[in-house]
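First the structure, which I've put down as structure tokens, then a few questions once you've had a look.
All protein chains of the complex are present and in place, except for one that has been dropped.
For chain A:
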Amino acid sequence: MIKAILIFNNHGKPRLSKFYEHYNEDTEQQIIRETFHLVSKRDENVCNFLEGGLLIGGLDYKLIYRHYATLYFVFCVDSSESELGILDLIQVFVETLDKCFENVCELDLIFHVDKVHHILAEMVMGGMVLETNMNEIITQVDAQNKMEKSETFIFQSTRQDR
């Protein structure tokens, strides 16, 4: 099971945080800080697996991360997930974001946090992997976006695109 998915930049600012287990707000922020601390210390050519910090379950949980340009994508998983499989999943996630946003960069993630959440919701649900086929995910997300857009035409007032 995936316990949490975190995206933050090289300075530790969170760009997306999704927890699949209940923590209160302070703990969540602490976890983000601690994870950033652990991950940022890592060299470039070491393996992508880390033992989890103390807050997020300690030695039972692993942090699997990938560093793309200015962003760290961190998945915190327990032993029931295959480590190499999660690495592939992160890759698929980033490629999907790339297709949805057209050459995605950090700014896209900053300004469209809710869209990223919706894409993620099509891939991972309740801590378990839902769909890994990129095209399928994109189709679903596009269809839902279209539904949203169609609704806004009804209201001639300000467009609701955020």
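FYI, contacts are C-beta pairs under 8 Å (C-beta built on N, C-alpha and C of every residue); 3 or more make two chains touch, one makes a residue touch a chain; residues count from 1.
In this text, contacts and distances are computed from a predicted model.
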item: Listed names "Cytochrome c oxidase subunit 7A2, mitochondrial", "ATP diphosphatase protein", "AP-1 complex subunit gamma" or "Cell cycle control protein", matching UniProt entry of the absent chain; value: "AP-1 complex subunit gamma"
item: Contacting the left-out chain in the complete assembly, out of A:Asn10, A:Ser40 or A:Gln144; value: A:Gln144
item: Hidden partner chain, touching residue among A:Asn10, A:Ser40 or A:Asn133; value: A:Asn133
item: Chain A residues that touch the omitted chain in the full complex; value: 14, 16-18, 20, 22, 25, 29, 43, 45-51, 82-85, 87-89, 92, 110-111, 113-114, 117-118, 121, 125-133, 135-136, 140, 143-144, 147-148, 151-152, 155, 157-158, 160, 162
